[in-house]
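The other protein chains are all here in position, but one chain of the complex has been omitted.
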Amino acid sequence: MAGSSFGTLFKITTFGESHGKALGVIVDGCPAGLSLSEHDIQVFLDRRKPGQTKISTPRKENDQVEILSGVFEGKTTGTPIAMMIPNTSQRSSDYGEIAVTYRPGHADFCFDSKFGFRDYRGGGRSSARETAARVAAGAIASKILSSMGIHLTAYTKSIGPVSISDDHFDPSAISETSTCMPDREADARASAFLAQCMKEHDSAGGVVECVVSGVPAGIGDPVFEKLDAMLSMAVMSIGAVKAVEIGDGIAAASRKGSENNDAFYADHGQIKKKTNHAGGILGGISDGSEIILRAHFKPTPSIFQKQHTVTNTLENTELEIRGRHDPVVVPRAVVVVECMTALTILDACMKNMTARLDYLVDFYQS
Amino acid sequence: MAGSSFGTLFKITTFGESHGKALGVIVDGCPAGLSLSEHDIQVFLDRRKPGQTKISTPRKENDQVEILSGVFEGKTTGTPIAMMIPNTSQRSSDYGEIAVTYRPGHADFCFDSKFGFRDYRGGGRSSARETAARVAAGAIASKILSSMGIHLTAYTKSIGPVSISDDHFDPSAISETSTCMPDREADARASAFLAQCMKEHDSAGGVVECVVSGVPAGIGDPVFEKLDAMLSMAVMSIGAVKAVEIGDGIAAASRKGSENNDAFYADHGQIKKKTNHAGGILGGISDGSEIILRAHFKPTPSIFQKQHTVTNTLENTELEIRGRHDPVVVPRAVVVVECMTALTILDACMKNMTARLDYLVDFYQS
Amino acid sequence: MAGSSFGTLFKITTFGESHGKALGVIVDGCPAGLSLSEHDIQVFLDRRKPGQTKISTPRKENDQVEILSGVFEGKTTGTPIAMMIPNTSQRSSDYGEIAVTYRPGHADFCFDSKFGFRDYRGGGRSSARETAARVAAGAIASKILSSMGIHLTAYTKSIGPVSISDDHFDPSAISETSTCMPDREADARASAFLAQCMKEHDSAGGVVECVVSGVPAGIGDPVFEKLDAMLSMAVMSIGAVKAVEIGDGIAAASRKGSENNDAFYADHGQIKKKTNHAGGILGGISDGSEIILRAHFKPTPSIFQKQHTVTNTLENTELEIRGRHDPVVVPRAVVVVECMTALTILDACMKNMTARLDYLVDFYQS
Partner (left out) sequence: MAGSSFGTLFKITTFGESHGKALGVIVDGCPAGLSLSEHDIQVFLDRRKPGQTKISTPRKENDQVEILSGVFEGKTTGTPIAMMIPNTSQRSSDYGEIAVTYRPGHADFCFDSKFGFRDYRGGGRSSARETAARVAAGAIASKILSSMGIHLTAYTKSIGPVSISDDHFDPSAISETSTCMPDREADARASAFLAQCMKEHDSAGGVVECVVSGVPAGIGDPVFEKLDAMLSMAVMSIGAVKAVEIGDGIAAASRKGSENNDAFYADHGQIKKKTNHAGGILGGISDGSEIILRAHFKPTPSIFQKQHTVTNTLENTELEIRGRHDPVVVPRAVVVVECMTALTILDACMKNMTARLDYLVDFYQS
């Protein structure tokens, strides 16, 4: 099944296993003329790098990106941009037991069911390392969006029972806390909670929120390729995500219409909304407000307690996972959610350029 | 933007506006040899028909489907199946005011922003009537899945503050209650709540749950086309859906790994799970358990109270919507969620047939 | 197999069998704001209508198109345009024998091999009637291209041994001769040749040429989606086409480089070519010259002579086809080639709008 591509006009295709030679991505459809260096990509990759804090795996993955094509004299040429991230920290010996024993909460059994066997080293293709390739592509999308006046901010909204408070919202904390929470007080509590989880050989889940400003009204499509539908696919395709919300999301389902509708008003020649319960999307199309989404991540399935499971020869057994695993994926997933959101919105913006006949006529006749 | 298609191998493309001549769909890629009649489709369409109960719009939409192609002597031929549902109940006069005034919570403003103008009659392409075409296609997908041993059940999980109780779960109630709740006691309370909403000229949201049994382990793809990612897109593409959950969904984010992992065990030569927090999908691939998802619907934005809004010439104004509108879309959306789920799972099953070399060799060499 | 769609941004999906209820097409991705009436479509459909001349089948196919969606108050809305052409002249009784006997040169046996059975009436889905749906879509593409300054002209280049002469080229003859040849003298000879074919119960092949003016340099893509590759697919997908040439085509293969290269020169601030052996495309991208292609059609396989063949139960037999069949498909195929070319070029022009970063920035920031 050819399911490793995402996007229509700004299309990415990823490859690579956790312990293979390299991960990477081809970005096909990137407009020509963008200034682009490996540094632009590296900044994003460093945001998901493990081994940075005590709540992250002690693996040293350098994740150094190399651009193989599509950039000439510092600018994108409009041809495919291939990027490669060699795998350098591969302790395959950690993974011997899981070759035959299915880890609960992991895709081992599903891969074997589908493909007959699998690259079991470190999760292989199902490893969260795969998201490094997405981030490399997302870095390019973000840079393009930025030049169009569209900006994204993602952060940790909650970890386990600890949520950020709007009262303490501090954007500078996102990059400075180990949890990527924009609330230093919540970060402290979440860190304590995670320390306790680690002590108990357990793990935690959490929520990432992403806010996009500057998206003009009109982006997205009426039916299947609704902007929120594409965002949901994008975000749900990140391993460990179990729910996606747009705007007020789940809360909307228990409200009345009079509470949930956002009133429009005119303000200096622009149409705005008094509230933004909708999260910036109505009928699948952006309304000019901030786009807001949340991804709910399950707790890391790799825990260091004894678990009941089976082998690939159908024997009941117990498994005690060893190795290096984050007690929570959320802080490192923040940049992944941001990048998948960027990829989706850029693709929708590009598709929108042919929505009206006068766009075409102006483009070709002027 | 060409966003009216869904699916890769079992691909549907819908057309039609609320008050145009007809709605319809082309199903391309339907396998040959399926017994199919208009009755098979009509049974599904009748499940979303309005005017059936007091909590539904009093419009009389007959929604009679006509098969135009792709069926010969009662069997599908493998060529495109076009289906048309003529629009017969079109009281366009109800919609004069909204030609120029943007309804809060609706896509009117977004459509105008995107396309420059819109077919404003009854919401045009953004009307929930568009889902009739999806249901017609989903009826075919469901019939195929059924012959493969895969069965779907969708129902209303909650309306406003009223949720069903597992203790009262009664599948027969789904088709017999006006709320499509599998719990007659909850149905009674929800109906009372809706009556109150209507009295207040207000509306309600709610939740639809869909359960799929019989999906073998191995369906879905590791990265972007994860089965849960495709399901999320499918379900979020239904108008008014603001959140999607897989399995325990949002609840997983506040759990510990030891609470959320599903232990495997061997049972009579099969691998099973002691729990199903995952909702039948791990790493984007089905694990052989029931697939469970929930769609959260916002309250109907068409309420009969006075609302603040703007005109398309940017004048602030007040709008009082008239016409015929359901106080809640959830009961009629149940079959839509079921159909979008069926379409997604069938497409994934079809793609899975090429996952292994021996599948190809057996198919072509035997 | 879902192979009934063509195009990425301007995407069409056709349906219908020769003797089913209707043929039709959904045009998805048509820009909003195009003035469009059924008359615009009908003019194109009438160009492929049978029963117009003595060299065409005496069937009376009215081919009246009906627009079902996507047009509001005379303008396209940006949502899918569904068009239906009811089948009115269905003499199914002519086709009894071919239900079980495979016609040489036809797809009967191939359809049965693929799908297990087929709608055998009049060729079913493999009938040339299917191209009516393409023409309906192509009429819209042509109208859009025209507003962009791009114009197409297709005509019959040869029938059997009779070719047009450049010396007698007369564009007005295309619509006035029964062969659609732009050369009245060649038309007379071709008509005589066809009369002789009919007398012998035989049929003829021929060549259609299409010339496109006004395509700016830069349309098309470097690798797989080369403009000439997409045109080849488009034209070869017309039944009975067995070869496609771009520019000088086959002649180029026996030339030397010094004979085949087109020299560039600057002329009033524009780059032009002294010759156009390339047919307007270099490296898959338009060069600003006229785009020229030719489609080579085999003779109509339905001939009224006795032919050796087999039944679907593998008995050797003889078949004498009856019914109403054109002795040559070429004149009616002229508009089909033109329409497939238009669809391909429009789609490529739309995709080209995102080729450079400054296109995006100008579009969204101005």
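First chain written, first letter: the chains are A, B and C, and each begins at residue 1.
In this section, contacts are C-beta pairs under 8 Å (C-beta built on N, C-alpha and C of every residue); 3 or more make two chains touch, one makes a residue touch a chain.
All values derive from a computational prediction rather than experimental measurement.
Taking every chain of the complex into account, the chain not shown here touches A, B, C. The hidden chain makes contact, of the residues A:Gly124, A:Gly160 or A:Gly206, with A:Gly124.
The chain omitted from view is touched by exactly one of C:Gly29, C:Gly70, C:Gly138 or C:Gly206, namely C:Gly206. Even with one chain removed from view, subunit B keeps its contact list with that chain: residues 8-10, 29, 31-34, 76, 78-79, 144, 147-150, 216, 222, 349-351, 353-361, 363-365.
Touching the omitted chain from subunit A are residues 1-5, 7-11, 13-17, 20-24, 26, 28-29, 32-33, 66-70, 72, 75, 77-82, 84, 114-119, 124-125. For subunit C, the residues in touch with the chain missing from this view are 1, 3-6, 14, 102, 104-107, 109-111, 113-116, 125-126, 130, 158, 160-161, 197, 200, 202-207, 216-226, 228-237, 239, 241-250, 252-266, 269, 271, 274, 277-279, 282-288, 296-303, 305, 307-310, 314-316, 351-352, 354-356, 358.
Criterion: only the chains that are shown with their structure count from here on.
Considering the contact criterion stated above, the chains in touch with subunit A and with subunit B alike are C. Same-residue interface: subunit A and subunit C share over half of the residue numbers found at their contact. The mean-CA centres of subunit A and subunit B are about 26 angstrom from one another, to the nearest whole unit. Averaged Cα coordinates give subunit B a centre that lies 38 Å from the centre of subunit C.
Rounded to whole angstrom, the centroid-to-centroid distance between subunit A and subunit C, based on C-alpha atoms, equals 44 Å.
Annotation for subunit A: residues 216, 222, 351, 354-356, 358 touch two or more other chains.
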